[in-house]
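The structure is given below, and queries will be raised subsequently.
Only one protein chain is missing from this complex, and each of the others stays in its spot.
Labels for the chains are A and B, by order of writing; each one numbers its residues from 1.
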Amino acid sequence: MIELTPWWGALLLPPVLAAFAVAAAVFDSALTARAAGAPAPRAAAGAPLRAAGGLLLQQRRRTLAADAPLWRGAGITLAAAGVLASLVTPLGRWAVGDLSVGIVWFNAMEIVAWAAVWLAGWGANSAFGLVGGYRFIAQGLSYELPHMFALTAPAIGAGSLRVADVVSAQDGLWFAVWMPVAFLVFLATVLAMAFRRPFDHPVSRDTAGGVLAELSGVDRLVFLAGRWLLLVSGAGMAVALFLGGGAGPLLPAWLWSVLKTAAVLAALVWAGHRLPTVRMDRFAELAWLVLIPATLLQALFVSIVVI
Amino acid sequence: MDLRGWLSRRLPVRPLVVPVPGGTASRLAAERTCRTRGWYSAASPAEANLLVVAGATDGALEAAVERVWQSMPAPRARAAIARAEHAEGQLDAAEATLRDTFRQRRQATETVHPGPEPEMAGRGEDRDGLMLDQLTVPLGPVLPEWPAGLVLHTTVQGDVIQDARVELLGLGQVSGGTPWWPYGGGTPRRGLAARHLDTCASLLTLAGAGRAAITARRLRDDVLLGRPAAELTGPLRRWSAGVRRSWPLRWLLSGLGPVDDDLAPPPHLAGDVLARLRRFATAAEEALADLDEDGALPGRSGDESGDAQWTIETLPRLLAGSELAAARLLVASLDPDIEALTGREVRP
Partner (left out) sequence: MTFANALIALALVLGVTGGLYGVAHLVRLGSTGVGMRPFLSGHDPAEHALSRFHVRWYALTMIFLAFDMEMVFMYPWALVVAEKGTSAVVEMFVFLAILMAGVVYAWREGALRWT
């Protein structure tokens, strides 16, 4: 059964997420280095940390007539949203937060990213940043509904919006097995909410980095960290909702949670290296005419099974 | 402990390469060196810490480079690579400057000259007749994956281009000639294969197909370094087949940036972005078939200056009403070789 941690559990949540984020960034960097034929994979493994150090060193910049508070606030908001989204995600038998509407809480926190990313694009008073910010809103309009219907399927299956109930409802069979559509759509939309490739159009190179175009120094570091935290949160929630949480033989529950989250995270990062950037002029139709009906049929199937 | 120095020594180098007409050889050498050193290119001045100018600049191009330099935060260094064979040395020197904390701290105190104060956006009718704000957004000369020396002065509403005007920069420094061939280990076919691979690499990068793009760059460098054709055949075939058969690329690029036949395009520039990508990938593969022989060349008509002239004349018409992302992919798929225009009467 899942129990609430004492107050110090809340102090462990951000470091655990950060550790996952660093591991994912290292894996990402190693994949990039291998493709580029750059020497020394070991150097590539250290690259994200060296880059973070470099950003501490780097001069911050303020663009002409920038809306500084909104712009700077974006990174902090993104990081906070990433961590708070994971509040209700259990690690093995422990969860930092236990809400009867845990799934809705997760949903609400990751939506905060919309505001954060758009503000980062808007605040810099830069044409490319603005284009990137609006691209993310357009992306959100397409991925969010499939995402919410994918979240609903396990809730219907468990008859509860409490994450702990969803985990225990998978005692016999993981939801990923009999809700494969919801599972796959959920994973895809996690990439979209963390605007990672193939959904990286808001930070794409054709607009010189879009919302990232003007960020430097520690501002950039916090924003990028927030983006990784959001991805980790999504991967963690996928494990709780679809992969049976900490369930598994032999090993302790917390270790199963860690291993499953790492596997999902690795799959997400790997997928980003395999797929080209999806532009919203193409994705909108796919999302509304294929993904939404598919997730709705999935929800219908699940509700017929439970009654 | 000197934390600043410790971090400086470990800082990853993020180059922003400025292509310059007449500097193709320098650009290729710089890109190759950066790639093998694991220096991934930056997308904007804020992300970059190394400004690489590949070729000799003058006038308006020099001013553009200077503005980009001014908007780069410390630590920063610049390398002007006038000749390809000096690339490694120049990049070494720039890296040393970049990691020199004393110089960087002094540099960080230099004042920025922000230029004229911008105005509020003006308004104009959009295609539906709504009055909306208009912005002037020039594309080029300093922009990732952008042809050397090309500037498109666009007026945009949101991310839709209302109209575009072409300007060419930096042609005063070019002495003319066929710039791609001399670097191909001697043979025209190597030069041509490399040219096609270079175009594909930019286009694939903009399409976000990172792996295919990096592979194209590696193959391009191998072709130019004179690696035996027998060793190149396998990897190039695999890459070309992968690009041509990829269904995500087909889904994302088909119907994009179409060039109608009534615009009388050079045959290899006709069709949409996907058609051009596939054509260039095929042509690179075909050029490889008898890499070190002379004879008729596949793909490009061999008239780079004619292609470039057609492209700059037609671009404004092709771009009106186009979305920014589509426009970028369109330009990359046409990839005009601006430096081939020297010696011709240029009519943008």
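Remarks
FYI, a contact is a pair of C-beta atoms (placed from the backbone, for glycine too) under 8 Å apart; a residue touches a chain by one contact, two chains touch by 3 or more.
Owing to the predicted nature of the structure, the values given are computational and were not obtained by experimental measurement.
Listed residues B:13, B:326 or B:340: the one in touch with the omitted chain is B:326.
Only one residue from A:22, A:35 or A:76 touches the chain missing from this view: A:76.
When you scan A:36, A:156 or A:253 for touch with the missing chain, the hit is A:156. Contact with the chain that does not appear here is found for just one residue of B:126, B:163 or B:272, B:126.
Where chain B meets the chain that is not shown, the touching residues are 3-4, 7, 44-46, 63-65, 67-68, 70-71, 73-75, 101, 104-105, 107-109, 112, 114-116, 118-122, 126, 132-143, 146, 151, 157-160, 321-323, 326. In the full complex, the hidden chain is touched by chain A at residues 4-5, 7, 9-11, 13-14, 55-65, 67, 75-76, 79-80, 83-84, 87, 96-99, 101, 103-104, 122, 124-130, 134, 137-138, 141-142, 144-145, 148, 152, 155-156, 159-161, 208, 213-214, 217-218, 221-222, 280-281, 284-285, 288-289, 292-293, 296, 300, 303-304, 306-307.
Criterion: only the chains that are shown with their structure count from here on.
Centroid to centroid, with C-alpha atoms defining each point, chain A and chain B lie 32 Å apart. By the touch rule above, chain A contacts chain B in their complex via residues 32-33, 35-40, 43-44, 46-47, 50-51, 53-54, 56-61, 64-65, 127-128, 131, 134-135, 197-198, 200-201, 204-209, 212-217, 220, 273-279, 281-282. For chain B in complex with chain A, the touching residues are 4, 7-8, 10-12, 35-38, 40, 43-44, 46-47, 49, 71, 73-75, 108, 114, 117-118, 135, 137, 143-145, 156, 158-159, 204-212, 214-215, 218, 246, 248-249, 251-252, 323-326, 328-329.
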